Structures are given as C-alpha cells and as structure tokens.
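Note that one protein chain of the assembly has been removed; the remaining protein chains are unaltered in position.
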Amino acid sequence: MSGFRHGAGRLGDAQLNFTFDGKPMLARAGDTVASALLANGVEVVGRSFKYHRPRGVTSSGPEEAGALVTIGAGGKADPNARATMEPVTQGLEVFSQNCFPSPKFDLMSVNGLAGAILPGSLFSAGFYYKTFMWPAALWYKFYEPSIRAAAGMGVPPKVADPDIYDRIQMFCDVAVVGGGSAGLSAALSASQSGLRVVIFDEHNDLGGQLLNEANSDQNADLEQWRKDTIAALEAADNVTVLARAVCWGRFDGNMLAAHQSVDGKVRQNYIKVQAKKIIIAAGAIERPLVFGNNDKPNVMLASAARRMLNHYGTATGKMLAVFTNNDSAYQTAFDYSDAGIKVSAVVDSRQYPSEALVDGCMSRGITLHTQAVVTEAKGWQAVRSIEIADLAANGQSVSNRRRVACDVLAHSGGWTPQVQMAAHGGKPPIYDKTIAAFVVGDQAPDTYSVGAAEGENGLLAGVAQALEAAKAACAELGGTAGAVTAPPQDRDGATNIVPLWSVPAKGKQLVDIQHDVTAADVVQSHSEGFVSVEHLKRYTTLGMANDQGRTSNVNALAIMAECRGVSIAEAGTTRFRAPIAPVSMGGFAGREIGKHFKPVRRTPMQEWHEKAGAVFVQAGMYMRPQYYPQAGETIDDAYERETEHVRKKVGICDVTSLGKIEIVGPDAAEFLDRVYINMFSTLKVGKARYGVMLREDGIVYDDGTTSRFAEDRFFMTTTTAKAGPVMAYLERCLEIDWPELKVRVSSVSERWGAMAVAGPDARATLTAAFPSVDFSNEAFPFMGVVHAEHNGAKLVILRISFSGEMAYEVYATSEHATDIWQTVVDAGQAYDIVPYGLETLGALRIEKGHVTGAELDGRVTLGDVHMDGMASKKKWFVGKNLKQREGMVHPDRPQLVGLKSVDPRTPISTGSILVTEANATAGADKQGWVSSMTYSPELGSFIALGFLRGGKDRIGERIYAAYPVKGKNVEVEVVSNHFVDPTNDRVKG
Amino acid sequence: MKKYSGFSLFKHSLSHHENWQAAWRSPQPKKEYDVIIVGGGGHGLATAYYLAKVHGITNVAVLEKGYLGGGNTARNTTIVRSNYLWDEASKLYDHSLDLWKDLSQDLNYNVMFSQRGVLNLGHNLQDMRDIERRVNANRLNGIDGVVLNTAEVKEIVPIINDSQDIRYPVLGASWQATGGVARHDAVAWGFARGADSFGVDLIQQCEVLDIVTEEGAVVGVKTNQGFIGAKKVACVTAGNSGVMAAMVGLRLPIESRPLQALVSEPIKPIIDTVVMSNAVHAYVSQSDKGDLVIGAGTDSYNGYGQRGSFNIVEHTMSAICELFPMFSRVRMNRAWGGIVDTCPDACPIISKTSVKGLFFNCGWGTGGFKATPGSGNVFAHTLAHDEAHPLAAPFSIDRFSTGHLIDEHGAAGVAH
Partner (left out) sequence: MIRINCPYCGEREHSEFTYGEDATRTTPDNDAPMEEWNKFVYERDNPAGEHIEYWHHAFGCRAWLKVQRNTITHDISWVGLPHENPEAAS
C-alpha cells in the first residue's frame, strides 16, 4: 500500500464509487482508473503475458504497458483497456486480467520461477521454434493447446456488443493532432484566419505536458493560459475540438482517422477528417531505463509519477526514488519533496548534472548519487527498495552496490518524440544524436511536425515552432494566421541526456514489459543472426503487444545496434503503420451492421410480395420472392405447384431486378454488333433478340434480350448480377475503345419495373388487362415489341420466354409498376393466375434448358453451351479472337447436357460430380458436374443441367452423379438440355 | 547445423543463452553458382532447400534485396488448406499440405503447423452449390472435406452469428479438417536454416539490378554487390516479378496489387479454427499468442507501396463484426499491407521462359503461403531437371496463349 490521495491536483471534489475485482473503491470525477487505483493503494493490477510477473501502473498515458484491465462485464466488457486512459464513472466495474485467482496471488507465476532457478530463462526468445516438435503428434494434441490456453491478455465478451458506434466524416483546412501547448497555440492561431480547424487530443483534459505541472500559485498564470486557450478554441465557430479522440492514422491525401470515446447512447465515433494541412503536435513520451526487475509494480516513468501527483492528486508512494540519465526527471523529485513526500534518492547515471539540479537536491535534502545506476528494483510484489551501484567511467561495469529504500521508483531514459503519424506513408524518421531520439526530419507534403513531436521539449520554443507552422499552413491556403499570446512561463527543453541503453549488470532487465522481452533476448537474437530490426521484432515479439512498442522500440534497437557495433541510425526503425494505438473494431462498422451491412434493393412490388406471404431469398442486392407458400406447403410443394400451374394456366413473376440500359444514337446498331456475338444491326424495329456478350478473352460474360425501339434506339436487358458491370463496360467501350461511335448509353434499371406473365393463358390474361393492345399472334408475334399506355403508365411489352411457355415481359414505369402488376393480377383472376418466385423461375428455365449464372460462371465458352452457332461469322465482336484458342475449343471441354434421373423419384444434387463408375471413390475420373437441378412436374422426374466432357456426343449414355459428401451416387441418363418443348411450339403459338 | 530440442534449450539457459549459434551464415557472394534464386521469401528459400536436399544441388545462392522472409511471407494471414476446385490446383496445394505435415521434423524447426481446420462460409444458394461441387471434387481427389449446415458451423465456432435474419446469413460452409495455420516467419527461418546447413549461400541486402544474357541464354545477374554468374536463374519475387521480367524484356500476365491484413490485441482463446467468407470479404483465425489474425480483400488498383486503402480494412472490420458481433469491442492493434502478384485465373505461374536458363515462380496472388513447401518442392524439380515437375506443368506461362486457363477465382477465397 504505497499510493495515497494527496491534495486535489486539478480535480474537483465530486466523489465517485467504483469496484476493482469486486472490491469497493473511491475516486474523484476526473480520475482515470489508474490514478484512482493508485490513490486507493493498489499496486498490483495484473500479470504479464509470458512470465506472469506482477504488473502495475507504469505511465499516465496511452503508452501504458502494465496496467491493462477489463472494464465492464458481459456484452459490455472491454478487455485490454489501459487504466491510464479510462475515466472513472459512477459504478464502474474494473477487473484485473491474465491472473488467477487474483493479481496478487497468481497460480501461473510459476512461469517466472524457472527464471529464478536458471540463470537464463527456459522461455527465451524464440524458444517455441526450438522445441515442442517431439513426438510429432504431441504438438497438436498437447503442446499447442497448452500454449494457446495461456495466450492472450483480456477475456473478450462472448455475446453481441450492445453499444452503438457512429461514423463521422469531417472536412477541414488545418488539422492539429495533439492538444498540448504547441497544438493549442497552432490551433488558435490558425482559427483566427477564418479557416476551418480541427484539433484532436487523446485525453479528456487538453494541455499535454502542462498537466504535469504542479497546480500551485507559482504556476497559476500558466494554468490560466491553458484554460483561456482551450476556452477560446471551444468558443470559436470554425474550430472543432475533439477530446478523448485518438488520432491513429494519417493516410494518402491528408486523411486522418480517429476513434473518439463519448458518453451517452453512442459509445464511440469513428471520425475521418479530410484535411488540407496537418500540424502534428503529438508530443513526446518518456522512455524507461533498462535495469533489473524494472517491471516491478510502482516502478514508473518519472513524468507519470509527476502527473499523478500534480494533476490527479495521487501520490504514487510514500518514499520516492528517481533514476535518470537526463535532466527532466529531477522535477518529479522536487515536486514530491515540495509536496511534503520523502524523496530517498536521485540516482543519475551522468557524471556531472548541472549546478541548478545539484542545488535543487541539496536545498531539499535529497541525496544525489551521480555516475550511479539502479541495478535492480527489489520487493516481493512491488518495489520496496532499490539496489544501486557506481557506474564505471567506460560505462561497462558497476561496483559498490548498496541499497536505498523507496516504495516508488520514478525513472527516465529520455524522451521519444511521437513521430508515428508523420512517418505513416513511408518516410523513415532520422536519428538525432544530441537528443538521443528519432525525429521526422523530412516532412511529408502538407505536414508539419512541431514541438516535442519533433524533438523540441522547450515550452516557448515548441510553441514558436507551432505558430510558424500555423502561419505557413494558413498562408499556403490563402489565409493569415493570427497572433496569439505565448505561455507566460518557459520550461527549458534541454535534457542534457547521456544515453544509457541498459545497465551493465546481470538480472532480468525488461525491454518490452508487455511481452516480457528482456535485454538478454535482444542479445540472443543477435547471436542467432536475427539482426535486422524487422527480424528482431518478429523473433522476440517485442513491440507487438498493445502498447506497440512505444516504450520499448528505441531501447531495443539501441541495444541491438550496440551488439552489432553499428550506429543507431544504421540500425534503423521498423516501419510505422496505422493504427498508432489499438482501436475498437466496432467503430469501423458504425451503424452498418445487421440488416444495414449492405443496402437491400427493393422492387416497386416488394410490399405486394410481402403481403402475399412470399418467402424471400438473396439475389444480388435484392431480396426476391423465392416462393409463395400456401397453407402447410414446404418449399418443394410450393414450387412444384407453381411450376405446374404456369405450364397449365398462367403465372406472374417479378423480374424488375434485371439490368436495363437504353442505347441511343446513329451508331447504336454498329455498337451492339461489336459487343454482342450475334447481329443486331439486322434487327427490325419492333423486334427483340437474345444476345450474348463475351469478355475479351473469349469467355461468356453476360446474356440478355435487346429490343429495337427505333432505328437509333435499343433497349437492352442484362442479368441481375451484371447490371452494374455491363453498364460500366458499355460506357468504357464508348469512352475509351470506340469514341468515334455516336452512341449514348443510359442506365434505366430503376426506371422500369418488370414482370413476366407466362403460361397458356398468358395471352388471354394480358388481353383482358390491356384491351388497347392487340395480343394476337399475327399482330404480336414471338420476339415482338409493343409500346402501350395504361392509366398514365408507359408500358413496353416484349414477347419473350424464359420459361418455355407462351410468355410476355411487361415493363412499366416504376411509379406505376405496382398498379400495372395489380391490373394483370386482377385480369388474371378469371384464368386462375398465381404469382411465382425464383424457385419456380428456375424450375421452368431448367426444364426449358436455358442457362443462367449457375452455368455461365465466368469459365465457360459459347461452345460449351452450344451457342457457338449463334456467333456471327460476318463481323468482328469482342472476344472473337481469343475464343479460337486451342484450349477454348478443345473437344474434351465439358459441354452443357441435360441429365434425367434414371429413377425419376431420386433427386440429382447440384454440385455432384459426373463419373462413369457406380461407386466412385478417390481417384475416379471426373468428367463434369451438375450445375442446376429441379423436379420437373411435366416429366414427372428429377432433372438437372450440367457439364460433361464431350457431352454433346454422349446423349443416351448412362453415367453417375456422385456426391461423396453424403455418400450418394445417382444414376442419370445424358439427354438434350431442352427437356420441354424443344421445338418451341408453345412460345411461338 | 546444431540441433534444436527441449534439452538444448535447457542447456543454453544455463549459460544465459549467450552461445546459440547463428541460425544461418552471412557469406560473401561467390563469383559463380550453379543456380541463383532471386527472392529470399518463403518460396525462394523452400526452393533452395529442396534443391539441396532432394536433388543434391548445393552450389546455390539465394539473393534477397532486404532481409530474409521480409516480403509477403512476413505479412500474410498464415492459412494452409488444399480445397481448391480444379484437379490441377488442388493436387498442387495438396502436395504442399502433405509436406506441411512433417515439415517441423524435417527442418528441425517448429513451424507450428496447426491443423485446426478451415471453414469457407456460404451465404447464399449459389455459394452453397459452389461449395458442394468443390468439396465433392475434393473428395474424389482424395482431399478431405465436408459440407456443413448452419448448426454444424455453429458447433465448430460457437461465437459465430448464426442468425438467419442478417444481411448475409451463414447458410453453411465447407470444412477441411486437415487445413489450418502455421507460423509464417518460422517457415522462412526454418527453410533458411535448412538450406544454409546444406551449404546454400543466403545473401541478404543483395538487390538484383539486371539479369544478364548472352545469345538468348542467362549468364548471371548484376547486383548491388557486383556481378554473380550462373547458368540458371530462378525468379521467386512475388509482387516484383514484373520488374524482374522487364529486365529481359519479358512481360508477364501479372498485376501487383496491395493486400492488407491486421491483428487484434491479444485476447484469451475464443476461436479455434479458421473462418473464411468470400461474400463479406473477410477471414479470421486466432494466433497462438491470442491475436485475432484478420485478412481483407485486395485493393483494386496496382500498388507496390506495401500499403492499401483504409476503406478496404473498414469494410473487413464491418464484415468481422457482422459474423462475430462481440468482436466489435476488440481492438485492432496492427495493420499492414503486402504486394500480391495476381494472375488472370488466380493460379500461379511455375515456368521456363523463352530465355534459356531463366525460370519464374510467381503469380500466387493472395494464396501463396499455403503453397510454400509445395511450390519450392516442385520448382526445385523443374530447376534440377530443366523440365516441369508434373504437378507444375499445368501452370506454365503458355496456358494463356493456348487457352488452358485454370480459373480458381471462387476457391481462391479472397475478393479481388
């Protein structure tokens, strides 16, 4: 129990209650879970991944690597939440992770015992590659399941997420990433130009490092500056302040992405901002030092210990020690001392810290050890003392070890500018020796890195850089940035760092405390030849946990550089990629979940079908009626009834989903001649023709019916699935391939509703429905086109048949389509008309032998489906050249056949493979497959369409449709694919 | 090569693990080799290994412009399966699957091949028809597979959304129980170590700048470390194959597209198998570290930047949340991209070329990882005998002019 509540910091008095592993705790409004836990004296928050070592709070921000908790329970559980970023709310439930039964007493910590006994860990880097291989069977049966069971950190919820997420798209002129002193200044200055500004900050309270400052009288003017600047931004009309927003990616074209936590109905907003200029003021985060047991709870970054005290009013311990290689950590010691908390030592690895710092220690009675290091943090569960030693002049060894008591150790290995956002998109950062850090250097276009994010830690100097950037950004957009008041105090940015990448002493020195990767692992990786930083990362897994290596990457590559004997610049960094912090997946989905995942296209008659009790099925983006069951019918009952009914009487089917395209112009016929395999320039006005299009490689692309309305006007239909692609294809042909053709194309798919009316009584039905039209065979022959009007609706009626019965397709302008449908249905009552769905549409067309997408699957040729005769020999058309390739006309190619079940009552399953053996097993000669099947009421048998090697010459042969998945083998007879009315008498009657 | 084992781990831990031998040498390139393999990714390293092990050809160099296994091998979603549609493809992938089974023992390197099964979901009737046909064909090829209905899928993946009331409901799936995942980096490192132990030189940071020919035959390559002679040059350079081909004036039917993938943060085990869905454009499995490994479809445009557009990832995230609504609260931790060399029929090119001594193994598109051992194995045969291995023969570059394409777009499983 080291931490305690000390003063107010900047938080108010409002008390909150929350629980940690069920235990009641107190907090104040504005606390994070981390600051509250520390204030309640909690030290051990969870356990580490590999060794199950105790973990506590290590930072006060997004770089948190130790205090990962699960917030909430059930469907609202949020695993792997960083305690330093989660605000406490009334009644919040917080749970520890990766430990059982509790963080303090964890059974899996035996993993770490092996480390206590052996000098080097059994579980060193890449250990799993070197073992678990014998006996072979045990890998899958035992080793792997054991590894998997121990994997992961938090437990994810197992029920659906009940929360709502929104997606928001914003546009702005200047985006500012980071709400510290630099970011605030840049945003305010830019906003005064009148340009649109968006500013992001990850925390609830803006101010960045200003929040580390003591909330004292001496700092009152600085605090006022912070508040005033924020207030001015919030008041400005042209500024959007996004707090609690993690800006995690910068993409091509100056697009930024962020996830913002909000309260209320919506849990998070996924915000994309399209900016013109981006100012990156993302600050810097402190680096840890690498020494023995540096992962022990209550060993934390110096600036974090400082923020806990000064902002949250949480003293992290009763006796503070500080270990540092640079100036900045001293302020933590001074602030704690000035707050009346004992500071047992400042341990500085440098030989000569500045006089001001030495005096600062002396005047406060703080013992200063120079040219000294901490070799080990000691204490059972949390730090209770440190072992320190003198550092040799050459930095290679230590001597004179002694103990110093403390219950919190604040350390600082330097500062790492947050260059990730600036580096997205490829340019690697460069190493600056003077500050021992990577900076952006070469800025991406339209991007400015300023302040600590570019290595400038000084307060006024950073603000000055930010204002320069705002001025430049605005100027390039034609605006003038405004003058803003600078902060009333300065803070020296120079850290006078002397790098100390690891302490030269044996012991478990953690580099990545999330994945338990030690300095020794890095050395071992080097000795095994994994020396590139990419190999190092993948071999040791360092930097691959939730914290993404924010506090470990630089230390690790510096150690590797030392092993290799190269400069840090040469060792380089791994590639920076979005996201720079883990972001929840739900945000990306937003509200487009469930039924809203993709839009549903509806036809004008959709409601009619719903009222008629249709069962719907997915057909592309549409939900089309599959069948209209009558009382007690199964799908098979329904479609068999509907099919028979259409063949004997009359039925009506909604075919609106077909693509419809108008093609207009003096060269329209020539155009169609080029895209279709058959001739359309010879098509007479008032007639329709079935057409097939090929791809340029000779494969069948789409089919449809095209009608000629006038010399220069055609009306094309396409399949449902290809409506969009064919439209784009035609536009492409006209704009790119044949711009000389005078043709316009227009999609009219949504302009027309469409219905098929089919059956022996179709003519009578339509005559009754539309008395103004002459439907007699002489006036309206097969493949004829008639235009009509009815009750204000424009109609186009084609006499074409997909079903093989006498049939018409009636196209009506969309706003009237339902009326027209109803008109036909009403007129059809006298003829016992029924609606029929896709299942029946399928049964009818299979009986007739027409092909659909089930056959034309992007792999078949005209020859395969017996349509090569349709292709004109007189003209060129797309695909003509490559369809002649040897492999495309090979006689062994599978060809379309009809299949009739030898036992009429035995169904032939689609997806069956055609073989000649009765009981085909592995190795059988596969000769084809079944593509569509149906029960045929007319034939009283199950039938199918399929493809069979050399099929057209095998009519009459008996083969088998093998379905090994269910152990079935159905004997079938190969027949012509035209089962019903092969001479087309019905359609032409 | 010093053998790895549980005992050797213990022995080395006594000496602080300071004495492990380098997994492979870092030699200077010789003046000449019998075979130069350009590309030190999984397929190239596997080729080198099998050339040495099976064919006794060890005077071989693998030239890698970056670090070994740093291209697509380092960044894929690690799925292994062989349930393709056409005989030619499924036989090749199944040969690879056979090699996977004993690969760890063979290489003395744990590639962590885990046969936890692969589900390919069907979301509409045509999907299911295609699945049935593919699995029936698989079975007649001696490749395992079953067709599952919704309830059976739910039994294997309890957390999947089996509601029939959503936009793309799960109607069923194909299930290949012998498929699964492997540790991608380990495969590259295992083959590298193995090849090196036979004397193959692995030369990193060595970029081939030109392929040198004389009278229509290969004589060597010009690199950033000088000229290296060889009578056989094999290009195994994935997305950069077009760049290599251009060096000898060849044009391939390949376009290089970005392919993205991502991992979540590590969570406790929640999904035991691999789930793939063409319709919603996403596939997911869970690594042994607890990360959800999620793959997306390719970007539609050509790209060599190893990055794609974020709207593809957004769509994949939506799809994942559709299938697994609880994952909405899980966080995406890292996302990245690679360069995939896509072929018009979604099948690879394993082929001689019109230049004597020049061979290409490329065009694996989004499906190369599963083929790593198989590809290397048959390609090594092709190189050793100067004649295609029977399993590789259908994948000659000639198939585009003859029209004998092997269209595997449906079974390839990833949206193009």
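Here the chain labels run A and B in written order, and each chain numbers its own residues starting at 1.
As a convention for this text, a residue touches a chain if its C-beta (ideal position, glycine included) is under 8 Å from a C-beta of that chain, and two chains touch if they have at least 3 such contacts.
Since we're looking at a predicted model, the values are computed, not measured.
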Worksheet item: Of A:I147, A:M255 or A:I430, which residue touches the hidden chain?
Response: A:M255
Item to complete: Among A:D263, A:E355 or A:E735, single out the residue that touches the unshown chain.
Response: A:E735
Practice prompt. Decide which residue listed in A:N204, A:N881, A:N919 or A:S976 touches the omitted chain of the complex.
Written response: A:N881
Worksheet item: In terms of residues, what is the contact footprint of the unshown chain on subunit A?
Response: 251-253, 255, 274, 426, 696-697, 728, 731-732, 735-737, 739, 876, 880-882, 884-885
Worksheet item: What subunit B residues would touch the chain not displayed?
Response: 240, 242-243, 246, 251-256, 300-305, 309-311, 344, 400-401
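As a working rule, only the chains that are shown with their structure count from here on.
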Worksheet item: Where the centres are mean C-alpha positions, what is the separation of subunit A from subunit B, in Å?
Response: 22
Response to the item:
In the complex, subunit B touches subunit A at residues 4-6, 8-10, 12-24, 26, 67-68, 70, 74, 87, 102, 104-105, 108-110, 112-115, 123-126, 128-137, 139-142, 145-147, 159, 161, 165-168, 183, 185-186, 189-190, 204, 264-270, 280, 286-290, 305, 307, 309-310, 313-314, 317-322, 325-336, 344, 399, 401-405, 407, 409-410
Worksheet, complete the sentence: Counting only contacts in the complex, subunit A reaches subunit B at residues 49, 75-80, 118-122, 124-125, 127-134, 136, 139-140, 144, 147-149, 151-161, 163, 165, 249, 251-252, 255, 257, 425-426, 506, 520, 523-524, 527-530, 532, 534-535, 538-539, 541, 544-546, 548, 575, 577-579, 582-586, 588-590, 592-598, 600, 617-618, 697-698, 853-854, 857-859, 882, 885-890, 909-913, 915, 920-924, 926, 929-931, 962-965
